[in-house]
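A single protein chain has been omitted; all remaining protein chains appear in their positions.
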């Protein structure tokens, strides 16, 4: 997957400040360092080379997101605020660690709760997520990034997101080494900044392009 | 996943005839009916409502695609011709049946052989598949479409394809019924034409948009 | 997957009352009907034809299982009690609905929290889960059972569980129909009781066999 020659430049569409939201599904609470968040930050830094960003990272472990399928599951449910931020964003990064081969319970909870948005799509006939671009960030001590990424991409396309080429960045280590060594290895790994660079360029480019030329669907009447 | 209200119209970018290639990984040989091919044809019909198409379906089971990772594995290897058609296409549909939860051995063989293209990317620093749009078609007697689809999307994004919203169309049946009834059920299923319609519109729209506004990457020298 | 001829009898090892624990990852709270729980109950009924059972179903949505990787994450954490029940069980059923192709956030949380048990394995050199038999129950409105099942089997084998033949039972429907019709279709589906019957017989048989002939590993010293 790792491409050895970096590709930097592209002829960006006319610049527009971009709102970027990162949903970090790490199991760790702030301020503990999250490997996943550090890779997401690297992608944000690379994106900032191409556009003015207005970005926010939500640490899901520090939010109250109860189990359920409604839009608001309890009076102190943080989910409606998160939905408002997703709807306001141009680019959304879905960032998750891998636990036993799958996305974290917090990322899965987020996807379950997004189901209410999807039902809005069914009711309205138009996805609120059209013309938004999605990216994926994954870290794991070993194994599972490509599988986890694919299962998230499948969800995102049906929800209405656009997935540019190379829309992901990940780090996974060799099987059998202590997780305590992960961060040091990741920081030295040349594939991570390479993927982050391509991903950032493409996310910005497609977001700018869709800002200027949005997919404008019309709901047919009398169908 | 099934959206009940069809969305038909969109303001398409200036029309350009589109070359569409379907890679059908069915295990059946022509002229035996392939469920997967019939769904792909439905998507082609829907795409033809939005653009002039120049389309071709390759039944992989009738090609000679030897195992291996080279560009040409034997003198009668059909793969180099298939690569030429992929490179000439604006839109490529990856169409596969599900066998025991996974993409068919023919679709997997195709992905293995695409690896040589990917190595070209590493050597040249630029994907030959940028600005091409990909779609996915899947059929199975029961279960496995979403998982199979995700694993293919992961490959396609790293290879350089663009994945529009709702870039897939599939049919899977209820667990426990004879495969001989699949086709009749599929032909009556309202979700399939609905997905085909959205997918077709979005594939055409993004292909047109990228034709007019291609991602033009420049390989940096001296990096 | 559906086998049309039921196989009922087998020469069971000498009977021993079996403790069976069901972990139900449904997103619904009791007393709302859980499709997943109903299938698990069917498996329990079938198991009761072969052995005296002492069974319990835990509705995870009604437990307090905080995010984290420790053994006890908060004073009111229900996880330590669940671990005690897992350790006391002969057979554990992992039962989950499918949401967007994956196990529920509650089943994923359970797997994340089981990680502390796995670390106990690393420290002690012996899995507390050896000689326990696991089964899997999955329901989904459409698609995802086989994939979800495989990802859980992978976790269970490394944790030390034994997986008998046909260790799973599931229901998934045809793509594109309203979830409100799921239960009625499932109750008429002939594959579900057939899988439940084979699964129940095999879970009981292997649990009895391992009770009489346990895998007795000895931790080597001086390694």
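By letter and in written order, the chains are A, B and C; residue numbering begins at 1 in each of them.
Just so it is clear, contacts are C-beta pairs under 8 Å (C-beta built on N, C-alpha and C of every residue); 3 or more make two chains touch, one makes a residue touch a chain.
Note that this is a predicted model, so its numbers are computed, not measured.
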Could you tell which one of C:40, C:67, C:111 or C:146 touches the chain left off the display? C:146
Please identify which residue in A:38, A:78, A:119 or A:142 touches the non-displayed chain. A:142
Missing-chain contacts on chain B, rising order, are 27, 61, 67-69, 99-106, 108-109, 111-112, 115, 151, 154-155
Where chain A meets the left-out chain, the residues are 1-2, 100-101, 142-147, 150, 170-177, 185, 189-192, 194
Can you name the residues of chain C that touch the chain not displayed here? 1-11, 13, 121-127, 129-130, 146-147, 149-154, 157-168, 201-202, 205-206, 209, 213, 215-220, 223
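One rule holds for everything that comes next: only the chains that are shown with their structure count from here on.
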Fitting chain B to chain C on CA atoms, where both chains share a sequence, rotation angle to nearest 5 degrees: 180
By Cα centroid distance, the chain farthest from chain C is B
Cα centroid separation between chain A and chain B, in whole Å? 24
The distance between the C-alpha centres of chain B and chain C, rounded to whole Å, is 36
With chain centres defined as C-alpha means, what is the inter-centre distance between chain A and chain C in Å? 31
In chain C, what residues contact two or more other chains? 100-101
